[in-house]
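Structure provided below as structure tokens; questions to follow.
The complex appears here without one of its protein chains, the remainder shown in place.
Letters are used for the chains, namely A, B and C, taken in the order the chains are written, and counting of residues starts over at 1 for each.
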Amino acid sequence: MAYRWGMAVDIDKCTGCEACVTACHAENNIPTVGAGQASRGRAMHWIRVERYYEGSFPDVRLKFRPVLCQQCDNAPCEAVCPTYAAHQNEDGLNAQVYNRCIGTRYCANACTYNVRFFNFFNPEWPKPLHLQLNPDVSIREVGVMEKCTFCVQRIKAAKTEATAAQRELVDGALQPACAQACPTTAIIFGDLNDPESRVARLARSPRGTKLLEDLGAEPKITYLQKQPWHEPDAY
Amino acid sequence: MKAVYGLYDDPHVAQQAVDNLRAAGVADADITVISSEPFDHFEFGHRDAATHMPWIATAAGAVGLVASYYLLAAAQMSWPLVTSGMPIVPLWSNLIIIFEMTMLSVIIATVITLLATAGLPSRGGKMYDPEVSDGYILVGVENPTDFARLEPALAIPGGRVKRVES
Amino acid sequence: MDRRHFIKLTAITGTGAALTACGNPEHQLIRFIPEDDLVPGVATWKPTICPLCSAGCGVTARVMEGQAEVFRNGQPGVISMGLAKKLEGNPEDAISQGKLCARGQAAIQITYHPDRLANPRKRTGERGSGQFVDISWDEAIKELVGHLDALAAANSQASLALLTKPRRGRRLDLLAEWLRRFGAPAPVTFELFSDDVLRRANEISFGVAQLPTLDLEQAQYVVSFGADFLGAWNSPVAQSAAYGRMRQSRPGGRAKLVHADARLSQTAANADEFVAIKPGTEGVLALGLAHVIIANNLRPAAAAGRAGAAIDGWATGLTAFTPAAVEQRTGVAAARVERLAREFAAHPPAVALVAGPPLAQSNGLFTALAVNALNALAGSLNTPGGVSFVPQPRPAVATRDLSALLQEAAPKVLLIDDVNPVFASPASRQVAGALMRIPFIASFGSFVDETSALADLILPDHSFLESWVEAVPESGAAKAVPISAGPVMRPLYDTRPTIDVLLDVSRRLATPLAPALPNTFEEFLNREETAGVLRAGDSAPAGQAGAEAPALQYIAPQFDGDPTQFPYHFLPYASQALFDGSLAHLPWLQELPDPTTSAMWCSWIEINEHRAEELGIHQGDVIEVASAHGTVRAAAFLNPGLAPDAVAMPVGQGHTNFTRYATGIGVNPVAILAAAEVSGTTALAWSATRVKITRVGGPDDTLILFGGATRERPEETHGR
Partner (left out) sequence: MNRTLTKPIADDLVRPLFQTSVWFYAIVFAAATVVACGGAAWGYQVWNGIGSAGIRWPVFWGFYLVNFVFWIGISHAGTLISAILRLVNAGWRRPVTRCAEAITVFALMIGAMFPIIHLGRPWLAFWLFPYPSAREIWPNFRSPLAWDFFAINTYLTGSVLFLFLPMIPDFALVRDRSTGWRRTLYGLLAFGWRGTTRQWNRLESAMQIMAVAILPVAVSVHTIVSFDFSMAAVPMWHSTIFGPYFVAGAIFSGIAALIIAMAVLRKTLGLEKYLLPLHFDNLGKLLLLMCILWAYFVFAERLTVWYGNEPSEMAVFWASQRGRFAPFYWTMVICNFVIPFVILTNYKTRTILGCVIASFGVLIGMWLERFLIIVPSLATKQLPYSWGSYAPQPVELTIMAATFAGMILLYALFSKFVPIIAIWELKAGLPSRLDPALQVETSLLSTRLDTEAFSSEAERADRGQP
């Protein structure tokens, strides 16, 4: 049976703590670029927590919204790649094949979510920081585009394991690093093809919206909007 | 190569020389006029203007159109990767490449036809006189059967007759 | 390779190894015995404990085999060993519940930090010059023992001091016991964002000098007075996990979170209702709520019991705290106070919590007591959805605060256990100067920082992944869970666990400590109960349990600096990434966009966006913040969520000597704070300084923001 990996992000639960950001760095060998390059817009965060202020003091609000690759069904980034580095894989993932990438950066421009990041230089890990690198994830060289993979290495490992044990993957057993770290469990990951999976149920939630839904990219991440507090009697 | 030709300063005189050669019984196809510029408005300037070049170009375009469609489709189906939810062989975007390939076929076919029908490139050894580049118009006959008959036809005022016998 | 070659080769390498390993038999094994539980390419998970804050989250380290360049006896070499690859929350742990905050996950970079100290060092140049030479452990320990023996010989054992972090647990217990047996006074603890005020208040109100555990999961109504409980306060992972369940995925709907503060902090951003309040008046609001509840007979005043009795005027219905009076003092509209109070009373279980800036005011203790009384009034003490205290296996040991080092009778020998008071103290406290006067300082931290740079001897600790670790979380779970864990990986360098070094020293002293302490921390942890090293009462417990304090009266907050000259409140806050600056050396955290600003790798000064407009200050302009005690300059961040009469700054940057990733980045707002104390305690009132601001110049490109616009909707449409 084919999987269709998806995610639900509960904005009502997200506190903006950014545990997901560090988790992603640790899992996916994302380099830190340093102050100089960061000031030139080269910092890489496959997942970021967008913060938006509303109103002004004292009637001010601040919204957080984690944004990562939306793994769109009709991903605008894929078709524009001349080398098929970006394409849709059999699990519905928006795959990025680093070896095929020649660095036109067109995908990053076409991506309406700006979740693609580019290796402007060869990444460096001063020794012995390199000992932390995850051997399951390749290092990307200069000139290569990269982005959230839904921790495809974990998906592959879990699928292999399940196949070896001749069983189906259990919903919730497989999590990308961000979902695993999230202290409030705001990020739920799973198989959208399984109508009973948590993520599929959340995708049907009345609170569910898609980011930039009107652009028609059909993202596979559902954002569950914040609920206002009501007097319980009002229910 | 043997040849006899006259060099004329004035296209009107050259036209007269051509007419004289015809009168002398030389077939139109055997009369060669060489000039450093086209003379569209003189009779000698468009004696063999008729050409199939436009038809060849059109046909090449048609071939390019069909061939590029199938080449694209074959390439796309050889490793069918899905991008952006588009069909494996998407006609809309393929049309652009098909168009370019069609036009490229037309252009290349035109140039090949030009080279073939104009005898280019050629290695020389044909009737020619560098004075043509100074503006003279050369009217002559290559490998004539009878020099004596042709020289008078070419020798008209405003022209010089040359004979090549080698 | 045939068999003969193989034997020959092993013989040669074996001999070489035997030679190099002479003298340290324990290292001989490391090189040649592969870790039997490791299969190359296959990950195993080993439990450990996050060391970064007092929450004590249980974590698992993903360990995989790898080739590491290590130091053994000063010699570099490459060995194949298990390497920690990633830290994740331990699903079995009551605190972390399988989750982990950004800081905790970055803790792995401590182990692999390129500037980590690899072996002991001895100072050669002037103090603070940063000139050290590498020495062997034998020399280092000999030197330390020599200084301790000298103290003992002069019969001035009391001149030994140990400076450490206020982390409750068996390690601190053992350190205290070590000091006691040596004859030295109790350990000195230091943490900038310490919660001593809250502990003291809880002691007065509830008889427990401990941080509270909040049952957010079952609460229906939560009022937070400045407590950044989703960010950097107390046990953020446990609190966030409970918060997540409070928001969604529980029957009975979503609770309401109200947050009162002068700045829209990360936690405030998650509140359903943000109550802007004047700094230092949070206690007034809490009592205003209590007044409305009592006055409307929603709850009897007597329900507050002892906690109420700690507040002057409680029994008479807090007549000084009518909504109108509250409005006048706090700036919160009277009607709103009334409504909040009624909501609070109408939605049990309701809980109030306080921490952070309100407690770092001169009247912080009163504020904490007021909130405690409100909780008690609401009946939220030790009830589901309320406040409770994790039972502790042993009372906390007595400790002293930093002033013990700053007095005239300063210690003669100081042991510093990975604390950096030089960085994290106001310049006016002159901590560095005080340390310079101490004849001998030994530091045990893994890094050179502003404090350890002043040491005479540096004896680098193992990283937490390389050593035995333990925690007795003070808060965060329903019941006490003392946990301990063994090393996750073998040490990379020629380092030793601090506590084992001290235990070693205790045996090497001219007069070894008696009765003998365990040989190692591991031994202590694993045989603690049977060996009975620490009997209850061995170390004096902290506080005076049951001591009744006289009822406290509200006093308006006292700010350092004349309001006419220094018109702005200065609100430093714990950086979400760098905490109090002790994590500024971790590149992941430096590059972590700050949640509310998205700033990375820099310091910034937050100023209300409309006030900035009035002052002609634009995003990124360099501004100068001046208190009566100093000035700092940094780029301006125009914050829509900050009171117009305040400027805020994250703490954490401004290190002058703390590895390649922190040195020279940003400025340290702590330096310009007044050394004022919270009255009734010795805690630093770090939110009680007033400042003035001046625009110095245009953008100097030091403000590095990951995010662009701060608002989602472009304000400009075709209508304008």
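Definition applied: a contact is a pair of C-beta atoms (placed from the backbone, for glycine too) under 8 Å apart; a residue touches a chain by one contact, two chains touch by 3 or more.
Being a predicted model, the structure only gives us computed values, none of them experimental.
Shown chains touched by the hidden chain across the complete assembly: A, B, C. Residue positions on chain A in contact with the hidden chain: 37, 40-44, 48, 50-52, 67, 76, 79-84, 100-106, 108-110, 112-114, 117-122, 141-145, 211-212, 215, 217, in rising order.
Mapped onto chain C, contacts with the missing chain fall at residues 598, 707-709, 711-714, 716-719.
By the touch criterion stated above, the residues of chain B touching the omitted chain are 9-12, 32-41, 44-49, 51, 53-54, 57, 72, 75-76, 78-79, 81, 83-84, 86, 90, 93-94, 96-97, 99-101, 103-104, 106-108, 110-111, 113-115, 117-124, 126-128, 130, 132-137.
Methods note: only the chains that are shown with their structure count from here on.
Compare each chain's C-alpha centroid with the centroid of every protein C-alpha atom shown, and the nearest one belongs to A. For the pair chain A and chain B, the distance between mean C-alpha positions equals 63 Å. Between chain B and chain C, the centres computed from C-alpha atoms are 89 Å apart. Chain C has its Cα centroid 30 Å from the Cα centroid of chain A. Shown for chain C are the residues in touch with two or more other chains, of which there are none. Multi-chain contact residues of chain B, defined as those touching 2 or more other chains: none present. Those residues of chain A that touch chain C in the shared complex are 10, 12-13, 15-19, 21-23, 25-27, 32-35, 38-39, 43, 45, 48-58, 60-64, 126-135, 177, 180-186, 224, 227-232, 235. Residue ranges on chain C touching chain A, taken from their complex, read 41, 64, 66, 68-69, 83-89, 98-103, 105-106, 108-109, 112-114, 220, 230-231, 236-237, 240-241, 243-245, 247-249, 252-256, 264, 266-270, 272-274, 276, 343, 347, 492, 576-577, 587-593, 595-598, 600-602, 608-610, 640-644, 660, 665, 701-702, 704, 706-707, 710-712. Considering their complex, residues 73-79, 81, 84, 86-88, 218 of chain A touch chain B.
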